[in-house]
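All protein chains but one are shown in place.
Chain nomenclature is as follows: A and B, assigned in order of appearance, with residue numbering initiated at 1 for each chain independently.
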Amino acid sequence: MDFWLHVVNMILLFAILGVSLNLLLGYSGLVSMSHAAFFGVGAYAAALTARHLDWPFPVTLLAAIAVTTVLAGGVTFPALRVRGEYLILLTLALQMVLYELMLSWVDLTEGRTGISAIPRPTLFGRALVTPAQFLPLIAACAAVVFAVGYRVGESPFGRVLKAMRDDERAALAIGKSVLRYKVLVFSISGALAAVAAALFAHYQAFINPFSFTLDRSIFLVALVVLGGTANLVGTLVGAIVYVGLPEMLRFLQARQDIVDAIRDFVFGALLVAFMRFRPQGLVPERLGGGARLGTVALPAGADPAAALPARAARADGAPVLVAEGLSKSFGGIRAADDLSLVLPGGKVTALVGPNGAGKTTVFNLLTGFLPPDAGRVVLHDREVTGLPPWRTVGYGLARTFQDVRLFERMTVLDNVVAAIPGQPGERLGPLFLTPRRAAEAERQNRAKALGYLAFVGLADKAGEVASALAFGEQKLVALARLIATEADVLLLDEPASGVDVQWVSRILELIRRVAAAGKTVCIVEHNLEVVTAVADRAYFMEAGRIIAEGRPEDLMADPRLGEIYFGKAHR
Amino acid sequence: MYAAVIAVSAWGVALPLGFAIAALVGCLVGVGTELALYRPLRRVEATQLNIFLASLGLLIAGQSVVLVVFGPQARTLEGFPMRGIELGPVAFTTIEALWLAAAWVLIAALMAWLWLTRHGLAIRAVASNPELAQCVGVERERVFLLVFAVGSALVGLGGTLIALRDTASPTMGVHPVLAAFIAVFLGGIGSIPGAAVGGVLLGLAENMGGLFLPGYWQGVIAFVVLFVVLVVRPSGVLGVRGR
Partner (left out) sequence: MSTTQTPALLAVEDLATGYGRKQVVFGASLAVRPGEIVALIGHNGAGKTTTLKAVAGLLPVWNGRVVFDGAAIGQVSSAARVRRGLAFIPQERFVFADLTVTENLELGAFSIADRRLAAERRETILALLPVLAERKQQLAGTLSGGEQRMVSLGMALMMRPRLLLLDEPSLGLAPFLVERIMATIQDIVRREGLTVLLVEQNIHHALAIATRVYVMRTGRVILEESGASMAARGEWWDLF
């Protein structure tokens, strides 16, 4: 009986580890090959403080959490300079470094021999020794970890993580500080892993480096992926398979290392098979909003246009965004050359020009995706030059992308809700300390988002996965998401491209209504029919410079501009 | 490489033939993996992470197969006389001399093949501009297959060389491959001379580090180097720009 309880204990421990990794890997898309090392660091922290400092169990647990959290959070900083694929290598390097340190820093860790005689925890005066006695403690910790993991992952905070995972640039564009979230999720992950680590150290009463190898890291990743990324139930299933499999193989009465090899083989083969045929894992990710949609209803007869937030909207044509002398060079090429422009409130301004004139560069400079070499950007009399994009969104300036960039694995509704600013559920404090306020805010935000979707005519698709929509519908969702940011200066990058004619008129109509509601709109467009149909004024660009401005009709009557756009006649 | 070990020690085959078998087996495994796994994955547009995990799965499964079939003990590879040589203050063995010679010869051969043959040109074309290569009729998939074949064969040879001095064990694959990875990164992805340079630099760093730092840092150096390179200059020392 004790034997099976031991198995259950191990399953729970690995489930805890799995949850901590799933938050990183499944929810945030951050691949960490060093999780076994984090596990190890936590275990050593608990073991050493217990052995050498005689700290009792709950305190060693705290020590483990502290050390691992700092380590994990600290890893993010070098990692952030580096592209996503490189994170794998970076954490790989970290894993190997930490493992070697465990092996070789004998003075601290006693190297290969490991640390033994780790004191047992005492609860209510009794020491916990047998698996049966440990089970309630481990189960309780597992329950807490799962609850925390669930709260973090399936909340507005978790939604930002998923957005970051699906498209980091788009997450920045809707006002989320990606950096902050990465640090937070790594730290949380480290803390949860430390819980498993401390329990492990005290349970086994013995640890050595060989439990924290690269192989173990790989298996943890496999456990999470096979169980199902971004799904904690899946992680439990993964843990059951991981621990349960070798135990079942014991019945083969084979040698221990053969059993291990078979387990490895099965896991490896399963990993290959799943990646090939079912990459989402056994228990796929839950899509929020689908089932709970029933509780959100559009107020009957409401005018969707009223859903448009009217923060500081000025329809009077006064300058809302002013850019002066913006310049940017790449190598020898001047992508932007002393650019100055003004976006008047409540009007639609277009940027036109031949290929390579630098129109999208202007958007990038204005929104902070590209810091200018020189010049200023002033929004509502506030200087926003060179601020990171997520900040400028907060001040009221937001953009769309030419290639749409929706969060493909989230529902349409979640895509839009994610953009709403000021959500208490996105911050850890309110999420855990004032859950009711967060829940109420979430309810209101979902209703708001549904209103925006109704405005663009897609309320009926709210519960669908974004990747399932046609491109034209995706463009409309992106527009709804843009409006949801409550920014009043909206930059639309080629809003009418890539769709057939009937979509174009729909999009144009929406643009007109948005401007009529007081927003300041600027579009980059190549289709001059669209420009004449919707723009009040236009700037004509060439080779990084603005060379003319005026009403579209006037610009097109200018033969000089015609020469630039269509080319000079020679001979 | 295991095939070579078996062939040579158990069947008493001459060493050079053992090398050839190693190369052949390596090549077949590589080609098989590309055809059965990576190509279908690319077709369904699997993410980088998925492909990476699939290859990890293969690593784990493969290691365990070798373990079960051949047993966990390390095996020695005989057939090359090991003697000490002294050149002035420097002492090394004949096997290490073989390593040096083999490395130079193989790298030179590889570079000659890439720069002087038609197939090599095709590979460099795909590396330089995959879309244009498609436009001139170079089929990307075939080039990938070729690259896998040659690369895997080289790995087989490398493994055999290692097994000559150290022993062959089921888990021996990971460390050299990781070291190779780091060498490539250090030298710059996309540059063969860079990879060679990276390898030299890495070897120097590891061994010289052993002179100055306490023993337990030696194994770590490679990865510290990787860490530093990734953070400071992700494109590597001789890296191809624009990647």
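In this section, contacts are C-beta pairs under 8 Å (C-beta built on N, C-alpha and C of every residue); 3 or more make two chains touch, one makes a residue touch a chain.
For clarity, every value in this text was computed on a predicted model and none was experimentally measured.
Enquirer: Hey, which of B:I51, B:V65 or B:A125 is the one touching the hidden chain?
Expert: Checking the options B:I51, B:V65 or B:A125, the one contacting the hidden chain is B:A125.
Enquirer: Given the contact definition stated above, which residue among A:D167, A:E494 or A:E542 touches the chain not shown here?
Expert: Of all options in A:D167, A:E494 or A:E542, contact with the hidden chain holds for A:E494.
Enquirer: Provide the residue numbers of chain B that touch the chain removed from this figure.
Expert: Within chain B, the residues touching the omitted chain are 118, 121-122, 124-125, 127-129, 131-139, 240.
Enquirer: For chain A, enumerate the residues touching the unshown chain of the complex.
Expert: 354-356, 403, 471, 494, 496-501, 504, 526-529, 556, 559, 562, 565-570
Heads up, the rule we're going with is that only the chains that are shown with their structure count from here on.
Enquirer: Determine the centre-to-centre distance between chain A and chain B, using the mean Cα coordinates as centres, and give it in whole Å.
Expert: Chain centres of chain A and chain B, defined by C-alpha means, are spaced 35 Å apart.
Enquirer: Residues of chain B touching chain A in their complex?
Expert: Going through chain B, the ones touching chain A are 37, 40-41, 46-54, 56-65, 67-68, 72, 174, 178, 181, 185, 215-217, 219-220, 222-224, 226-227, 230-231, 234.
Enquirer: What does chain A use to touch chain B in their complex?
Expert: Residues in contact with chain B: 29, 31, 78, 81-86, 88-90, 92-94, 96-97, 100-101, 103-106, 214-215, 218-219, 221-222, 225, 257-258, 260-265, 267-272, 275-276, 279.
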